[in-house]
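Below, a portion of the complex is reproduced, with chain positions unchanged.
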């Protein structure tokens, strides 16, 4: 299954992918990784420290697209492994009902959620992660922040494209006191 | 806005669209039109009677894709107008949180939701419709069924690709006694 | 039905009600009245201006308990009529799934939602109101605020017991840019 998906992803070359991105909305995931107490209460939120193409540093949640032929559940597992490593032990939600749907447009004015590369429709989930997280790929660092720190103006100013709104919507959905 | 979308839809010709459908999952909507009492209780569900490409007759809910640059809300309005006419007066939901997400694959074995043309990820909504409905396009007829009739084996056997499961999930979500 | 409920409400006298309030959690509703565009996008939120028992002025959403024998849907209609008058024409949600559940305790430290009289478990809904609103009962005024005004520090400081959090959670749920 994974091999098949990799083959397909490779087959849709970067040039073709760029073309498709300008013609069709992408199916995306917005995943907010969290730590919880034994009663399920959110205690910490995990943010990735990334370098942006323009050389800035930003904090972000986990995002990525659903591939052709891939189930949403499998895409969740794949993106969490990609960003948090193979022993993060995520608890994938039992229902696909997202807590919200966020729409990213190349034009930041439409919804406030901005993605210069594409139009993406993102299913948003808060996902409990219980294992050790080893940020990989292009992420420099993973930081577990308390609710208070995560919702501070400082952290919010380091998040781009509307990720701060997604994070705060997730925290509100989990009953955190913002 | 609409003119712009039409232009884009035209630009992505049917040949290119076929190619894209074999490489990327489509962002789809599954809309279950309903009539309600003044207390918001579902009383009837609207099903379209359509001819299938193979010449059969089937009953279906409202479905369709979200176009590039189009908001989910605007796609909802467009698809409802397309299938129910301009004076259906739908009450578009205040939140984009769908009651569920359904995944359609060309291979019916993956999830049981089947679309031979494409991989579609469908946001599912129940939408109250208050006006007169004049089925247009390729729909032959719109029938408002009671909950009892809609959940009968007869009607279910006339629904293809998993539409009966979507309809019943919507009815369950609205508290109907199935 | 209504007469029967009134009889029961009367039968549970205020002394007994006070006693019950100290022993059992109350089933409550938190209703955020909103105005929307034809595409279902929230444009305004309605806040009641009330006098508090201590003589202060505060802004609040619609709240109230579910009576014995009363369905949640009927309680929604009753409380909206009570606070907004008989021609508010609310669109009662098709599903009872609330966007969140808020827990009010006499001890404000438990959840941050505070009700000195009782422990209340509140099902929260955003409800579209389309008619004329005539605040009745103990509300002095109803104000329709834009999203920007409603989320201002000024308005938030005039809301007590956590109502500002409920309002903002509702707005976030509806995709408003806070």
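Here are some notes:
The chains carry the letters A, B and C, assigned in the order they are written, with residues numbered from 1 in each.
Just so it is clear, a contact is a pair of C-beta atoms (placed from the backbone, for glycine too) under 8 Å apart; a residue touches a chain by one contact, two chains touch by 3 or more.
Please read all numbers here as calculations on a predicted model, not as lab measurements.
Shown here are 3 copies of a single protein sequence; counted across the entire complex in this file, the number of copies is 4.
One rule holds for everything that comes next: only the chains that are shown with their structure count from here on.
These two copies of the sequence, chain B and chain C, are related by a rotation of 180 degrees on CA atoms, to the nearest 5. In a homomeric contact, the two copies may use the same or different surfaces; for chain A and chain B, over half of the interface residue numbers are shared, pointing to the same surface. Centre to centre, using the average C-alpha position, chain B and chain C are separated by 33 Å.
Chain A and chain B have CA centres that are 28 Å apart. Within chain C, contacts with two or more other chains are made by residues 173, 175. Considering their complex, residues 100, 111-112, 165, 168-169, 172-173, 175, 177-178 of chain A touch chain C.
If you check the complex, the residues on chain C that touch chain B are 34, 36, 38-42, 71, 73-74, 76-77, 91-97, 99, 126, 128, 173-175.
Residues of chain B touching chain A in their complex: 8, 11-12, 16, 20, 22-27, 66-72, 95-101, 103, 105, 110-111, 119, 121, 123.
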